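What you see is part of a larger complex, with each chain still in position.
Per-chain numbering from 1; labels A, B and C assigned in written order.
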Amino acid sequence: MAEELSHYKVREALCERLRDMYAHGWATGTGGGISARVGDEVILAPTSVHKERVQPSDFSVKKLGGAYLEQPFKASQCTPIFEAIMQVRDAGAVAHSHGIYPVRAADLAGRKPYLTIAGLEMLKGVKDCKNDQAHHVPVINNAPEEDQLTSVVRKALTDPMSAKAYCVLVRNHGAYIWGKDIDEAKRHLEIYHFLFEAVWGRALGRALKLGSR
Amino acid sequence: MAEELSHYKVREALCERLRDMYAHGWATGTGGGISARVGDEVILAPTSVHKERVQPSDFSVKKLGGAYLEQPFKASQCTPIFEAIMQVRDAGAVAHSHGIYPVRAADLAGRKPYLTIAGLEMLKGVKDCKNDQAHHVPVINNAPEEDQLTSVVRKALTDPMSAKAYCVLVRNHGAYIWGKDIDEAKRHLEIYHFLFEAVWGRALGRALKLGSR
Amino acid sequence: MAEELSHYKVREALCERLRDMYAHGWATGTGGGISARVGDEVILAPTSVHKERVQPSDFSVKKLGGAYLEQPFKASQCTPIFEAIMQVRDAGAVAHSHGIYPVRAADLAGRKPYLTIAGLEMLKGVKDCKNDQAHHVPVINNAPEEDQLTSVVRKALTDPMSAKAYCVLVRNHGAYIWGKDIDEAKRHLEIYHFLFEAVWGRALGRALKLGSR
């Protein structure tokens, strides 16, 4: 998709995603971020700014795994993670959510390396995922600086157990969620946030045995 | 109602409903759907697209229980279910919600074939329902593919216990909600989602004995 | 206030309130309602319609406690309750909320005739109420038909225990909330809904002893 849109349209689409992420509570307090790939170039939202205010001219551009072509603002610390996901999973767009349900979902996983989600139709919204199979989302520990997560994210991306996941959860932090293009990343953002909220509420309901009353 | 509006106005009204359903969290991640009947023709929203972006020209049209007249996009897997509800209950509009509270409400029902709702004024928002009678909403099991639900939905629709329900809950999945026209389907959508959220919160409150403190 | 505005401006202000009430979830599914007094005339929103769509020409007008002057649509069943509150409490505007937190707040009261709220700064948003005094909101039982509540509401309005309340809670149903004019009714709507949500969450927190961890 990305190659068919002009760079400008991609930037506009990313701005729209950021406004939407802010409205959903996934990119408040300048947190969160987004990037897209156009051919071998990566378009990156600026860091440390109010994400819902980002304009098309605010994005940095760099060669995937290479040098910056444009850098009007400080590059996101997430950049190596975004690039790793693009390289290892051939993602066309990667979002970073600072939502509250990714944090709660990672809490649910406890010390396990995966959050296992099953028994929810919305699993079908994850590419190639079925509603009668367990879906394993890798959960990694947070680090003091975001770029320190890169090697751990890379490892999670190649783990066969989480091969079908389009998301990496980071404990106490949030989630990286991606797709082959911006629209699939949007779908996966909405699907995973639904799933995380659903499993948290279901865990609460089970703890209080609501279903048996 | 549907017959008095032109096809185009019906499509516009369905687009408005889809945007509203998205905003309420009932049709995120490309989930959910909607359809309306105009005479003996059924107008169907496309599947696998971001529902809030659907435009009037995106709808398919088919004879009720018959052949497609227009099909610009892949037909929804819900189509036979929408048609079953139109045929058995004479519905003029049927929506499919992927909201989180239908899933929680179905959880509350446990293995019972109905969710029984009582003691809430908003029950009066369901056509011909009173606030001092128990209302039984049928709950069916989910299936790997949506069209596999059709026969079970048909059976639920003719079950005398749920004769007054304008909703079928699908475990782990969501709900089909309908009305004689788009406006009544809108009312029922809002009413049932309110009821599902209310009974879930009430179950939580009872489990923790909040009312006695 | 009401007398200084033309009838038309009052109707526009009521439409704005209804859209706002819908957006807050206090008037969904055609539930809820609103009315204002202009001199000895009462302006009433129509019943059984989607409240966020109400237009200025849709309102009925009647003499307070007297005959209808205009009645383009069916009069609300709440009318005698709205009038009782205007007569007994000299209210200039009365809203009827079908929100979820009034229902939960009434649940908290159990069988007691009052919900007692204390220890919240937002109590100061209720006219003449202080943050270091307990505030008693009367809670009455629901009835099959709304107009059957009138005499019970009248009794609650003259009960000395709830003399400082600008709200009557109806179990399983919602709340009547008023003010001397539309703006004060708006403030009270927001304040009481905040208080109801706050006390419900606080009861939950206390039940689980969250504060001591």
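Everything that follows uses one rule, which is that a residue touches a chain if its C-beta (ideal position, glycine included) is under 8 Å from a C-beta of that chain, and two chains touch if they have at least 3 such contacts.
As the structure is a prediction and not an experimental result, all values here were calculated from the model.
**Student:** How many copies make up the whole complex, given 3 shown?
**Tutor:** Full complex, one repeated sequence, 4 copies overall.
The criterion applied here is as follows: only the chains that are shown with their structure count from here on.
**Student:** When subunit A meets its copy subunit B, do both sides use mostly the same residue numbers (more than half shared) or mostly different ones?
**Tutor:** different
**Student:** Need the central chain here, defined by C-alpha centroid distance to the all-chain C-alpha centroid.
**Tutor:** Given all protein C-alpha atoms shown, the central chain works out to be B.
**Student:** Compute the distance, rounded to whole Å, between the mean C-alpha positions of subunit A and subunit C.
**Tutor:** 43
**Student:** Hey, what residues on subunit A touch two or more of the other chains?
**Tutor:** Where subunit A is concerned, no single residue meets two or more other chains.
**Student:** Can you list the subunit B residues touching subunit C in their complex?
**Tutor:** Touch list, subunit B to subunit C: 119-122, 125, 130-132, 183, 186-188, 190-191, 194, 197-198, 201-202, 204-205, 208-213.
**Student:** Taking the complex as given, what residues does subunit B use to touch subunit A?
**Tutor:** 25, 28-31, 50, 98, 100, 103-104, 107-110, 142, 144, 170, 172-174, 200, 203-204, 206-208
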